[in-house]
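As you look at this complex, bear in mind that one protein chain is not there, while each of the others sits in place.
Note that the chains are named A and B in the order they appear, and that numbering of residues resets to 1 at the start of each chain.
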Amino acid sequence: MPSASSLPQISHLATLEPSSPSRAWLTAPHPTLPLLATCSSDKTVRIYSLTTFTLLSTITGGHKRSIRTCAWKPNLKGESVLATGSFDASVGIWRHYDNDMNPKPKDVLSGLDFDARDKAIADGGMGENGNADEDEDEEWRFAIVLDGHESEVKSVAWSAGGNLLATCSRDKSVWVWEEVGEDDYETVAVMQEHEGDVKCVAWHPGEELLASASYDDDVRLWREDVDDWGCCGVLRGHGSTVWCVGWEGEVPRVFGDVEVGREDMRGKWVERREGSGSRLMSCSDDLSIRVWRRRPKERVQQSRLSIIRSGSSEENWVEEVQLPKVHSRPIYAVAWSKSGRVVSTGGDGIVAVYEERWRKAGGDAESKDTKALEDGVDRSKVNGDSKTDGAEGMEGVTTGAGSTSENNGQQEKQAETEEVPEATEWVVIAQLEGAHGVFEVNHVAWAPRRDKNGGSNLEHEELIITTGDDGTVKVWSLDV
Amino acid sequence: MSNVQQYLLTVDGDKEKAQSLAQDTARGLESKKLTLIEAVQSLGEYINDDDATIRARVIDYLSQVIGQLSPTFLSRQQIQVLCQFLCDRIEDGGAVGGLRKLQALGRFNKDMAAMTFRAMLEHFQDLQIRPQAQRLQILELLNDLMSKHRSALKELGNESIVGITDLVSGEKDPRDLMVIFSILRVVMVEWDISGHAETLFDAVFCYFPITFRPPPDDPYGITAQDLKSRLRDCIAASGYFAPYAFPQLIDKLDSTSPNVKKDVLQTITACASSYGITTVSNYSVTLWESLKFEVLNVQEEELAQEALVSLQAIAIRLGRGLDSTDPKTPLARYLRPITKECNEQLQLPQHKQAKPAGQILSALGQASSVTFFLVVKAVVPGLMTLFQDADDTAKRRALLEVLVQILDSAIAVYGTSSVPAPTTEVENPLNPFKDRLFELSSQALMSSAADEVSFRVVALGALLRLCLLRRYLQDNEIGMAVQYFNETVLAEDPSGNDDLKREAIQALIELSRIKPNLIMEITFPAFMAKLPDASPSDDRDYLTTLEGLAQLSVERHVADTLIRRLLNRLDVVLKTQGPSAYPRAILSTLQHVLGQRDLHLDPNLSSYHERIVVGLTSRVALASAGQAPVTVLNEEPTLEILGRLATMIVRALDEHKQRSVALQVYSLFVDEANFVPVLFRDNAPKLQMSTLILSTSLMAGVRQSVSVQFTDSGTGSIEKTLAELVRLASQEDVPPVRQAILRQIGLFTNKFLSAQETDAVVGMLDDLVLGLSEAAGAPENAARVVFWVAKGLILRLARTDEILERLLNLLAVRECGIASARGFGLLVAPDEVLSRENGAKIRLLVKQKVFNICVPKIALEFRTADSATKSNYLTALSGILKHMPAEVVMPEIDRILPLLLQSLDLEDSDVKAATIQTLTVVSQENPKTVEGHVGSLVNRLLKCVRYPEVNSANVRHNALRCLRIFPGRVKDSTLLPYKNTVTRGLLNVLDDPKRNVRKEAVECRAAWFNMDEPQSD
């Protein structure tokens, strides 16, 4: 734990005005532009400026019930596309041409005068609670409805490439849609292995690997094998509904300095991390946040076997660690920032920020973390079997997915712990109570700082965006 | 040109003309100028014209003529001819009308009736394809025949039954149906329909249930209920229908529509009451089997009640004229399965179906003494054992409740000793249980834990019913019950719940009607004994006792004794020290009891006068002058109660006596040696000043014709006294005393001031107003005086306009503006002293007038007023509106609403409260008016519920009530835009520190939540 003096503060930067008159569910930061999209139970999406912290326009019509979720399509120039998911069981795709007077993305990043473009986007949307007026309709076009889900849509997510859209619903299914042409989407997969509402979907930052979290307490991983989408991993461990999953950036970051004499440990860690790629984090009604790591397969073996072995896409994922327990009510959201920090929030209105640090010797870490890590190690070892034998590997998947067979555990423990020492630990570096007064906080996200009064290195400063039952969206800066 | 031809020409254009032509022909016939033959022949070729309308008109003409003839003119033969003639052409319009006229004639006989009837059947097979108007006319002809020539049709027997049912089948129009139902009912009741029961039944039952909804402005005024009851009469008309009616009705009981079910149940009741005993008996058990579900699984209380009525109706039918309790009678057979079922239900008395079971037993028990006998015999013994064996109280209470229901039917059957029921041979089956019933209910009441309130309440109910039941308990037993009730009233009760006490008092009151002597002998002494002789320090039990005594004193001589005893007790208490609450309570009790009776006729009036008015008043005066020990009587609150008592008595005195009182208004029945009246004295001691409270009361009671005079310094002039009172009032700072003085001022200016004296007083008022507007420092007292003087005058409508004019001008004055503004609340406010019953002159139109003069002026001045004084106008307005009846305010509402809204922004809680009160009334009486302002209204009211802020809990509470009124009254479309603002705006009030505010907030939110958004899916 960092000493009290160096403890970072989460300080209130702005509350976006005007706010939704009723519960706001989620706020999605635009991938490039300084924009935020907030979806609300008043059946609208509000577009706010991250520069002026004011409402630019309101997307209305199209959905008959609460809009629960929305996501910006990445990798677009000159146009913004937003996908919305609603309790009315439909998914909407909205298009909006960024105005010509738009600065080039470069300028955008360098944070030059945005107001002109803001205006362009806003186009009269400034009006109180942004009642839809005609010209605004011109601005935001309800391009197409994706029907298919039988009940409330709870989450939507675009793949890193932007060509795939994943949606999930209370109907227990996860759908993958592919854009095959202008406003033309085609269902490429309907996956129904979950046994309860699917609460959240999230794409791997690099691969076309999809993670989904569910009311059935499981996290599932999906990818396309040959030309068929299927479940390639079940992450078991949570004791209740998993509300949200979030991916680590491709480049990992561990804070603090490595103690002299433990460098090799860092080496091993980095190596292992390279092997497994981005990790996954999940938060749950069981008040825990868990980190999951992939057990890589021996490349050779895989490449050889993959031709003949069906289901070679099966992956071994293990619970690596649980984050320090902060929350006392369901944890609704967790997010992993570019810089490697993690923020979480939930029904207790607490916003907590965590860092992964190099572990000091002499185990000054909280025993809780240690236990968690050992636990993780324990599991990872079990999957060790898989690389030695295909058949075991198959089983490894399931065991990796939680049902640890203990006897295996005992045998291998020794070797494994040597291979991967307790290199890192997670610590809470900042904590904020009552972020939205007495109201629950439904969502939290990271966004780069874009307002003028921001510090010198704007785009490196990361802001925290919280969305609450009071309908407000609040922007917080983390003063480290 | 012949009349016929002219008729044909004019009938379209000019009905009257046509009429007169027909009349002309009629006169012709009557005066023998032409013969019937000629008349008919004159119809000539038209009668066979190809054009139906021509034929119709000709026939119509003929019918007109017939109608114009005197009833006795036509001979039988002539009628015969015409009847034949019209029957042949019955299809031609007008013929039916003609026949209706003919059949009304005295000489129209059976055969003609039969002929007409047959003609109808023959020609109108296709009735349903004809227009409604024509159908109705035909049906009315049939109806005429039915009523005037019934026997003729009856003799046709089956022919007529079949004929009629065919004729009317398929009818849909409610007007026609009304006629059809009444025609068919006659057939059903009077014809021998044994062979055609099913046909006839189907003919009517096909319309069941009636689902007809009359059009909004239905000119014929036929309601669904009219049709329902006529149809019901048909279905219930003949026992022959039973085989079809009961099964089908029972089927229809499964309907999901409460209305249909209700209709079915009422129809079953109707059938059960009118079909023959044997018939009903055949179906009685089947009916029970299906009816019981409606009661046991009650969904809608109303339906359960209907079902109970049906069950009862069956029992009544089966029991009619029956006085044998023999188990083989149809009645006994009907009751057996019922009592069996109920007994089973009663095994689990605290389960849901036990209560309905009790209701069933009670409903049946009331049907007749025989049913009651059978029910009791079948149920009560088991009930007794169950009760004895019952382990927990909840169970015992449930059982006791059933017993109470049975006792109710006992009272229905045998009556009470005050209202006896028709005598019956059957002896009361409860007699054998008398002792046990009395014992168990007494025990339940007296020997169970004090906090078992609900149980003891039921027990008390049972015991009371036993007492009331005619020829049941002996007087000494009732006496015991009375003792129990006494103890219940007087006992300490830890469970701060006074349900039981209240019930016990009620029981005693009921008994005091039938057994006053018992109350006098037992209750009264017991209660009096409970009254302490000295003020108890803390406990307030005496209140219950006093309340009890007061309520029991309905009987005159009871009351007399009470009053005497209380006065004695008061004397004793006043001799002791202690809190004043007790003596006050005694005085209040006296006030209550005296208030209950007409003192004018009370023989004891003079003694009351002596003891209370003279006695206590002088006592106060003496004490204040140090001539007697000072007691709690000298405390202002006590003086006020004593004052009210005095006013009440003085009012009742005759003029002569009142004169003597008037002389003593200030000297208070004490000679100058011992007490010097406080008027015209400087700084009389506080204790003596407070006697003015009594002076006011005495003065209030004296009627206006008795001029008030003063013993001292012989100054009769009212102005002088008034001036003196003004002086005292302006320097008095003890609120109750000041109030008393101000009221005297009011009494003078309103009641005792003669018309010619008013000018002088108005002049005086001018000076006071002037003084007020120039007054420096706290102007309250000055304002009080001004407005009380004004109030007195305005109420009698003396120079109202100019007075109000002056008062309104005060609003613009910075110094006294606000004080004056508040004064307006006083002008038309009701006052207990300056009241009609005290002979104050209060004109009917006062409020209207004050409103008409002030409101426009205020509305006008407000616009121009400077910011400092603006609020004065709003305050004044709210004060005026506070006591304005809605019908006065409504017409002006549009003008004042904007002001009201602004006054919600003021700090003053009183103004806000008053304004909200007005707004509430307005929104209730006439929501339309606020529709245009909902926006600003909502926002301001939401400001008024904020906490912690200037809003008193009262303001917050009323603001919420006002907000809650809109949904349902104001159109949803107007409110929906604010739904979210309100429901969110109220979030914080849900956390208000005051519970009742929170409660109101919850209800208010619920009301707004429940407004439906136009659902898009």
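In this text, a contact is a pair of C-beta atoms (placed from the backbone, for glycine too) under 8 Å apart; a residue touches a chain by one contact, two chains touch by 3 or more.
Quick note on the criterion: contacts and distances are computed from a predicted model.
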The complex's invisible chain, by UniProt name, from "MIP18 family-like domain-containing protein", "Histidine-containing phosphotransfer protein", "phenylalanine--tRNA ligase" or "Ribosome production factor 2 homolog": "MIP18 family-like domain-containing protein"
Which displayed chains the unshown chain touches: A, B
Of B:256, B:476 or B:537, the residue in touch with the unshown chain: B:256
Candidate in contact with the missing chain, chosen from A:61, A:206 or A:434: A:434
Selected from B:543, B:599 or B:846 as touching the chain missing from the view: B:543
Touching the absent chain when the full complex is considered, from B:825, B:839 or B:985: B:825
Residue of B:637, B:885 or B:977 touching the missing chain in the full complex: B:637
Where the missing chain touches chain A, by residue: 23, 41, 65-66, 68, 87, 151-152, 154, 170, 197, 199, 215, 240-241, 285, 328-330, 332, 347-349, 433-434, 437-440, 469-470
Footprint left on chain B by the chain that the document does not show: 254, 256, 293, 296-301, 348, 350-353, 355, 394, 397-398, 453-454, 457, 494-499, 540, 543-544, 547, 550-551, 581, 584-585, 588-589, 591-592, 595, 636-637, 640-641, 644, 735-736, 738-739, 780, 783-784, 819, 822-823, 825-826, 829, 832-833, 879, 908-910, 913, 920, 924, 948, 952-954, 957, 961, 964-965, 968, 987-988, 990-991, 993-996, 998, 1002-1003, 1005-1007, 1009-1010, 1015, 1017
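Basically, only the chains that are shown with their structure count from here on.
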Whole-Å gap between the CA centroids of chain A and chain B: 66
Sites on chain A touched by chain B in the complex: 21-22, 42, 64-65, 88
Chain A contact footprint on chain B (complex, rising order): 980-981, 984, 1016-1017
